[in-house]
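Shown here: the complex without one of its protein chains, the others still in place.
We just call them A, B and C in the order they show up, numbering each chain from 1.
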Amino acid sequence: MTEDGNENAAQRMFDGDALMRSFGAELDDLGNGTATLSLTVADNMVQAHGTCHGGTIFALADAAFGVACNSGAHPAVAQQCSINYLRPANVGDRLTVEVARRSESGRTGVYDGSVMAEDRTLIAEFRGISRSLPPRD
Amino acid sequence: MTEDGNENAAQRMFDGDALMRSFGAELDDLGNGTATLSLTVADNMVQAHGTCHGGTIFALADAAFGVACNSGAHPAVAQQCSINYLRPANVGDRLTVEVARRSESGRTGVYDGSVMAEDRTLIAEFRGISRSLPPRD
Amino acid sequence: MTEDGNENAAQRMFDGDALMRSFGAELDDLGNGTATLSLTVADNMVQAHGTCHGGTIFALADAAFGVACNSGAHPAVAQQCSINYLRPANVGDRLTVEVARRSESGRTGVYDGSVMAEDRTLIAEFRGISRSLPPRD
Partner (left out) sequence: MTEDGNENAAQRMFDGDALMRSFGAELDDLGNGTATLSLTVADNMVQAHGTCHGGTIFALADAAFGVACNSGAHPAVAQQCSINYLRPANVGDRLTVEVARRSESGRTGVYDGSVMAEDRTLIAEFRGISRSLPPRD
């Protein structure tokens, strides 16, 4: 395994994410404990009010969290997530979230991310808690 | 407005939910402050581990929450949600969530839902906080 | 160990709770996965607005959670808690919280509790996630 092995693992998390692929999401950036994803809100990603579905916003953040928490020495899974919705997003909006590790303690990681529209309007705040698994072979 | 006006509003929340439609979700039941939704995990709803994406599980619960919190006298929006992931779900699994109102105080509603597989295995626990808006005309 | 061993363990959780003792809290009821605690808001439990400190309200719920999640076969510790504040409470108010287990899955337990004033006004909604430890000797 080369030095960039963990980045590879994180990249594979994104490449294998079928939900993000179906949303047309892109991986904009990737670092140690961080990942930036974006998508454009399409007609099939809204709820009845015509604004972006909370599930779409959450899924984008959750996917970035999944990439970020798999960029370290150990694979990890999501244990718990929370989201605060601050502003609605609309069809055509480009949403970006940068999720970054805030802390790590034992097997638990704490990750935060702000979902923003193109004009830097804050759409939602996300926090995810990960649990690391035994090391990869 | 007839007596079943609120149920109509809740039904419209589901009918207009394009994300749930694209997931093939169904509205199984609807009551005062409750809604039951289900979907079958498809190939395009998974993450890189091949199990159901956290975003899919969350979106199902969030959509049921949106229906349930719009079944009362006032329209309502989601303010904050949290989810605890307990077991992975797989492609082909039928996931069901019944979201029910736990309490209401002023403009704030608290809703809980358990996402379960067909054999009643608990997949995730969801809590959503709603904020009600001025009454419909 | 007698059949009521777990109830004894839960009772000991309350008896050994020095913070609740300093708050003058009482254990009103105890069952399998449930615990009801109450306290009267005193002058030294408020914040600068003169209303009951969020930390007091949380501590009462957290203590009931600690008792409830130790009423089963295994000892357990708190992993994560969240609270929504709905109404302020005042000096002299008698606050009661009944925390009950919502679900259990593997080592994870989900517990909910509503903090109420004597007139059943809802003060706060609490959710706690426990992690069970290896069985007692």
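The rule is short, and it goes like this: a contact is a pair of C-beta atoms (placed from the backbone, for glycine too) under 8 Å apart; a residue touches a chain by one contact, two chains touch by 3 or more.
Here the structure is a predicted model, which means the values were calculated and not measured.
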- Relative to the complete complex, which of the depicted chains are touched by the chain excluded from display? A, B, C
- Across C:N32, C:Q47 or C:N90, the one contacting the chain not displayed is C:Q47
- Residues belonging to chain C that touch the chain removed from view: 12-19, 21-22, 43-50, 53-56, 58-60, 62-63, 66, 77-85
- Tell me where the left-out chain touches chain A, residue by residue. 82, 84, 86-87, 102-103, 105-106, 108, 110, 112, 114, 122, 125, 127, 129
- Task: Identify the residues of chain B touching the omitted chain, counting contacts across the whole complex.
- Result: 80, 82, 129
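Basically, only the chains that are shown with their structure count from here on.
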- Centroid spacing, where centroids are CA-atom means, of chain A and chain C in whole angstrom: 34
- Quick one: chain A and chain B, Cα centre-to-centre, how many Å? 21
- Message: So the centre of each chain is just the mean of its C-alpha atoms; given that, what is the distance between chain B and chain C in Å?
- Response: 28
- Task: Give me the residues of chain B that touch two or more other chains.
- Result: 82, 84
